[in-house]
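Accompanying notes for the structure given below.
All protein chains but one are shown at their positions in the complex.
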């Protein structure tokens, strides 16, 4: 079978992980990545010996040339070689790129930072795979929403979920971010947060709301979820659901998983590239009933969590797999998800 | 009328604020404070010219003498002059001091760090004032629980509260703390957190549970509350309840109250001693309905929030006021609470 | 004697402290403060009952009116009542205001954020008081430079200083700042830092250079200084110099002054308004000889450190005192500096 040819626009925090993710999919071919300037990530690409071809997304290659970065061509050259683009450019650029993709008749997957209007479908691999099938333009949910929906969809498919009230304890920057930050302060956003609203877009039968609080840390958001299932469940039932989900890792405080930084450390010790983790984690000891509701805390590794759902999106949009479970399972297999279970 | 004579044991973060709080009550007399070593707070007391008499809580006064701190006597001297002690010593010391208080037939108020067994009553000024009347030993709720109960009791007295599911986003240290800390990490505690359990001790008719996450900041805990009232209420009704409570300050993000650090800054700009704030704050824009539940976020200024309820405790234990509202209102008046409304 | 009439433009972090500082000078009269919007500081001013008259620095008073803030007039009204303005507006606004000051024939003191060109003299109370005498426009050094020069000038007047190499460990935001921040990162600036360059402007006979590293904290910069005095001095001689300086506080790690946060806590415990401190601190245990050089660490309380030198500047510019020591000593007296010695 011929491999689907994939390009990645924007080689930043998300883009480089998308490229790595595609490179791991045995039924996809990463044709190249596009960017505009010799950022640290591009410099690292060079120091690694250019494992991926780089295309310049602007006309002027001077900055890249001056930094000694080998350039394989322009954006148009890349677009002529691919079937689908993963667009991980800065918010707003994707909407502009869309015209290019249309010009070349390409499909494209946009990230959570773009406006919903950019896409035909607001997509989540597990929750609404079917909606993405054979669509030209998909937009993925953002990191928090992606992880949150994994957990809520997991419960919903078993017993149904009526409503969720979430508290997002948001990490405010990624490691190495110098363009944003918060120092010794918590910051409260107006409620409801967009993640709850987005969840309702993807899962319209669930009532969702919540409060988001920014915290001055860099490793992983933590979300507490108060879920009202349609049928009351206890801790052990919830645990079993989560244990069986390939993209959810159940961890225990008593094993040393004390917080978001433990998970980052664990991923580094696992030897995962960049210390990344694709799975969300749920703390076993955080699960408690509140009357008929059930409450728990999950960890969202913001830099890598959306990679699997992006792979799913390629599968759906290009009709590689038209069955939801077939699609996500292939993604999981190539990314090695659930291998620890 | 003769003033109630009050002593404070332990002149640390809480102790010095208790002393200041007592000094503001026109119907109480602060006889003195007791401590053991020339800490920064004691050195500051000296630099201010010893507005409060200091008693040495151990036999050996060498450390205080060497630092040039004037000592007015020993702990026993203090105990012979007072009617009631506020014990704000390190956790565990209060239980030992209790024997001394018994020896002198004194009443005493212990803080949240002590075990519940130390006291006859687990006390909160607004929620169970009556239980503290004429009791010898009271224990106050901790800072988070004190603030949380203010909000829950406020709703409960209006429409009844069936259950609450809370997420505590805990500040991990106070400004100037060097003996504990957390760096670039969130830490999850086993659920349910003790604050939910404590709330149920004070308000046994409410079902409470929750998750606590430690964050590396120093100014104010933030708690999100998902409350199930007995009668559904909307945002405007909740706001009205909170506006009318003298110990709750409603603030708006759009006015510049962006998070816990804004409140700390505001209290400094107000000229409050130490930049302290006695009130909890609730963010108006955080209030949202979740089905029949209502969700909101409150700020707990951990260093000073328990001071009013400690004053209430003195009033109840010594029968200064045997009516709940009479007692708390007098505390509020002397502390200037609600003066901004 | 008639009091000098002073106005303050910009009621932010610095402006409100300048206003308080002027209010403490018995030979000055604070006529009022000017600002444009209902910031938290302005809201706090209102909650305190408007101890200072507020003038609106823009034509449109709607925002202030809507927030219920009493306005005493426009900027022009204020300017007609004063002899001198302290301009603590955002960087760049001062240069615009200068034209207004010229229109009314007023003197003015600008802060460190303005460009040097705005002023006739780059001023430091202790180091070059004489240069400021009878000048119309002075610009103060920034917080780090102000504190640094205090220490270097103190040594220089005793034994002469040939050169200094400094490392500024900069706090990146003030408590309550949400518009800037850094999270889990140190940031290195290009050397030499402007503080070293500025020091040479004020003290041209000293060779100064240095490196600045931003750190994610809010309470006080720390500067390490490697000074080459013209005559070798040891720890005890340096200590004596510092002990005798009214704007330098010598503190000991062994007394509990463990770092910048200890000093912030101490200032709060002292009951200083806002927990401010006018003095820089030097850690006794940080002083070491490096060959013929001497090295030490100082703490710069960034929010309040420049207040005394601003008072000095008023004294110099308006010829209240034409003798350096007479001028600074009067400032010190009214601010209570050195009272602890």
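Just a few scattered comments:
Letters A, B and C mark the chains in the order given here, with residues in each chain numbered from 1 onward.
We adopt the following convention: a contact is a pair of C-beta atoms (placed from the backbone, for glycine too) under 8 Å apart; a residue touches a chain by one contact, two chains touch by 3 or more.
What you see is a predicted model; the values in this text were computed from it and never measured.
Remark: the absent chain touches shown chains A, B, C in the intact complex. Of the listed positions C:14, C:69, C:84 or C:165, the one in contact with the omitted chain in the full complex is C:165. Of the listed positions A:36, A:140, A:188 or A:258, the one in contact with the omitted chain in the full complex is A:258.
Considering the full assembly, C:184 is the residue among C:184, C:302, C:318 or C:331 that touches the omitted chain. In the complete complex, the hidden chain is touched by one of B:25, B:128 or B:184, namely B:184. If you put the missing chain back, the residues of chain B touching it would be 172-173, 175-178, 180-185, 187, 216-218. Those residues of chain C that touch the chain absent from the view are 162-165, 167, 169, 171, 184-192, 207, 209-211, 213-220, 222, 224, 226, 228, 253, 258-261, 283, 285-291, 293, 295-297. The omitted chain makes contact with chain A at the following residues, 16, 38-41, 43-45, 47-48, 67, 174-178, 183-184, 219, 255-259, 261-262, 264-266, 268-271, 273-275, 340.
In this text, only the chains that are shown with their structure count from here on.
Residues touching across the chain A and chain C pair largely coincide in numbering: over half of the numbers involved belong to both copies.
To fit its Cα atoms onto chain C, chain B must turn through 180 degrees, a value rounded to the nearest 5.
When chain pairs are compared by contacting C-beta pairs, A-B ranks highest. Work out the mean CA point of chain A and of chain B, and you get 42 Å between them. Inter-chain centre distance (chain B to chain C, centres taken as mean C-alpha positions): 35 Å.
Averaging Cα coordinates per chain places chain A and chain C 47 Å apart. Chain contacts: chain C has residues 175-178, 183-184 touching two or more partner chains.
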